[in-house]
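Here's the structure we're looking at; comments come further down.
Showing just some of the chains, left in place.
Going by the order they are written in, the chains are A, B and C; count residues from 1 in each one.
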Amino acid sequence: GGGDTASTTSPSGAGAGAPKEVRLGFFPNITHSTALVGVEKGLFAKHLGSGTALKTSTFNAGPAAIEAVFSGAIDATYIGPNPAINAWARSKGQAIKIIAGSASGGVYLVVKPEIKSIEDLKGKKIATPQLGNTQDVALRYLLQEKGFKTNTQGGGDVSIIPQENSQTLQTFATGDIDGAWVPEPFASRLIKESGAKVLVDERDLWPNKQFVITHLIVRQEFAKQHPDTVKKLLEAHVEANAQIASDPAGSAQTVNAALEKLTGKPLKPEVLDPAFKNITFTNDPIASSLVGSADHAVKVGLLEPVDLNGIYDLKVLNEILTAKGQQGVADK
Amino acid sequence: MTAPLTEHTESRPEGATPAVRLAGVSKMYGTGKAGILALDNVDLTVAQGEFVCLLGASGCGKSTMLSLVAGLDAPSAGKIDLDGRRVSLMFQEPALFPWLTVSANVEMALRAKKLDKRQRRASALEFLDMVHLGGFGDKRPHELSGGMRQRVALARSLAQDSDVLLMDEPFGALDAMTRDLLHDELERIWRERTLAVLFVTHNVREAVRLGDRVVLLSSRPGKVVQDFPVTLARPRRTDSTEVARIAAEITDHLRTEVVRHAR
Amino acid sequence: MAVETQNNASDRLSAEIAGLDALELGGKQRGSIAGRLWGRLWPMGIAVLLVLAVWEIVVLSGRWPEYVLAGPTTVIPELGARLADPEFYSAVAVTMRRALVGFALAMLIGLIIGALVSRIRPLRAGVGSLITGLQTMPSIAWFPLSILLFGLTETAILFVVILGAAPSIANGLIAGVDYTPPILLRAGHMLGFRRLQLYRLVILPASLPSFLAGLKQGWAFAWRSLMAGELLVIIANQASIGEQLHYARELADSAGLLATMIIILFIGIVVDMVFEAADTSLRRRWGLHQARN
């Protein structure tokens, strides 16, 4: 199986020549639209040039993507904040770097219509996508701030039930749960299909109404060996985000076509449109939200304190942005 | 009977109730060219209380006949009438249940009777004693010798409360001494219960020792070719000269029949 | 010899009783192919209709909204749409290829492991129980190791499939060996067979029924592992059933999920029929098919 890591161990050495291929991971998911547009429109291929082939891998969840990065089976991947923090913490800062932001926003606490305020949540069952992920932490932190007691096993004043988002759709419809803190497109689907209503827009909890939900990470070893290739990847990434910004409607269609190809089903227009609108695609990894979320996780007892210093490597991104006359992004 | 009677005349009491009646029974295994006609148009009647012995070459259809009478197989043609009588069949193999002890095997035959556990056990041990296996009730079948297993099977089939007893070479694996003792036991039970017995054996003397009639089957296809009444007074002894004389006579017939039919 | 002399008689009777045969307890005689097929089809048809009816009634009862539990009237067109789509067949082909390759390898490995473990006493004491231990290990536990060893390749999927199925197959063989009638072993021994030859000529054929049962269970394990494993590595431009199942669930697409389940059931049933055909022919040869109720 070692052959897959040939590009990393190639004798070319640091910066000496481009690798034969670059292996990029992403999820067939609307929050990964940057990747979907970049691949679909051939932007990655264009920037990498003829010398380096793009090989994409789709994943369904963070763990598999991290396993692939750890084992050297992929070089870079779009991924959510939690798996990135886990990978950073597990490898003691050796495995990965975050090199760009990708998406922000698009996360809501939606509830049954009869729930009007946070106070009404007492004694209710609220779903989150995954124990310890950003949404889960955000809910727990919010409840803690409001003086509710919760625990990781679904007990306390508000019962928090981590379960897969698809299951949340079902259990909300059957009335087994009273609300859910979920990302798009599930929030929009809950609203459209089951008449849920938004209680909290997570953007409102963060400064500048921005928080990261997707960013791009790269394997450190690969970055060291092929800085030029990483730069080309980032150029394509920036162009993809620019395209989305300039043509949101067209991009939404592109994304939906890609989703249909990958998952067999497009999103319905009434879900696609609001969902796509609620997400902001940005190059800024919004470092403050990552650090803030990790802080919150420590506060609610879901994470050992972790030093995130150095998780970002935004130098190349900032070079590109500066060259384009845009403002750079911060890693704090 | 289909076969011409020789020097002996039909001795079966005319008025006896028939317990088992086979009329034009045929049995074919398989179909077409590969099929084997095991029995061809067999007529045979066994009266209640009658002891009939069946002789025939190896593979002539004796076991087939018993399994048809027992209702384990359906005849390809013809009719078998038992008039609702209960049958028990002692197979050519012991056919013991390997997961049960010897006495539990015999107890299986007593389940139809309304006995409590202790009585069943006691009754099973009695039957085991009868076949000289009194000390072996707690052994498993695999711990017995071939002849001992056969005796357990015998005990099991005697323990069953039936009107018709079918026995397929029940003493084939036993020494002459044990055999003689069991002949007496079998005869006693047959008399006590006025059973109809259809008894397959290769031992002509045994047939003469036990049977009211000795029936000869020809080989492939199996047909009834001779039917000898045995009029000797009971009790008979296997090594008596009369038994030896009749046995020799039957053996001669058997030999000519076998030679005439097969090969 | 004797067989020839009887043929005329048997031919005659054979013709005479042909009519009688047809009336006799079904299944004892082979019967015509059409008849046997029909004997299988009508109960299946009834079973299918029954399930459809109950399903439709539940859906019509309105207990759950259609997007939570799709009814037959939604699922059957969905299924039809898939069957009309060429990509569906390539997905089935991809999955079946993986299943068959993985299963074949698992069979080989299971056979070897089963053979060794069943016959070598210290090996059995040492790793015998490990086989069941491995069987209970969920596929996802193997994913990290699989990716480590094989990267994002099809081999990684096969690895998971083999780890799922091989223990089951080995266990089937071991059970078969354990229950080989001692008298046959002794007979083989008397014929001068030792070790490999004894294994090949006596133990293996005697264990065949149990081995076959193990294979059947192994197939189920292989298939389940494959359904999970196909998410492990999504190979470009290769749709697969495992993926479809996952996405249908991920998108909470009730109709899609049910359609995929029907497809999986269908494949499972077809495979079972293959096993059953093997089993029936085995039992016919061994003379076990005549068993009276």
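As a working rule, a contact is a pair of C-beta atoms (placed from the backbone, for glycine too) under 8 Å apart; a residue touches a chain by one contact, two chains touch by 3 or more.
Keep in mind that this is a model prediction, so the values were computed, not measured.
Across the full complex in this structure file, the chain copy numbers come to A x1, B x2, C x2.
We take it that only the chains that are shown with their structure count from here on.
Taking each chain's centre as the mean of its CA atoms, B is the chain most distant from subunit A. Separating the centre of subunit B from that of subunit C, both taken as means of CA atoms, is a distance of 46 Å. Chain centres here are Cα means. That of subunit A falls 41 Å from that of subunit C.
Distance between subunit A and subunit B, defined via averaged C-alpha coordinates, is recorded as 85 Å. Counting partner chains per residue, subunit C has no residue touching two or more of them. Along subunit B, no residue makes contact with two or more other chains.
Interface residues of subunit C facing subunit A in the complex, by the touch rule stated above, are 64-65, 67-68, 143-144, 147-153, 155-156, 231-234, 236, 239, 244, 246-253, 256. The touching residues of subunit A, when paired with subunit C in their complex, are 1, 3-5, 23, 28, 55-60, 63-64, 67-68, 70-74, 164-167, 169-170, 173-174, 189, 193, 263-265.
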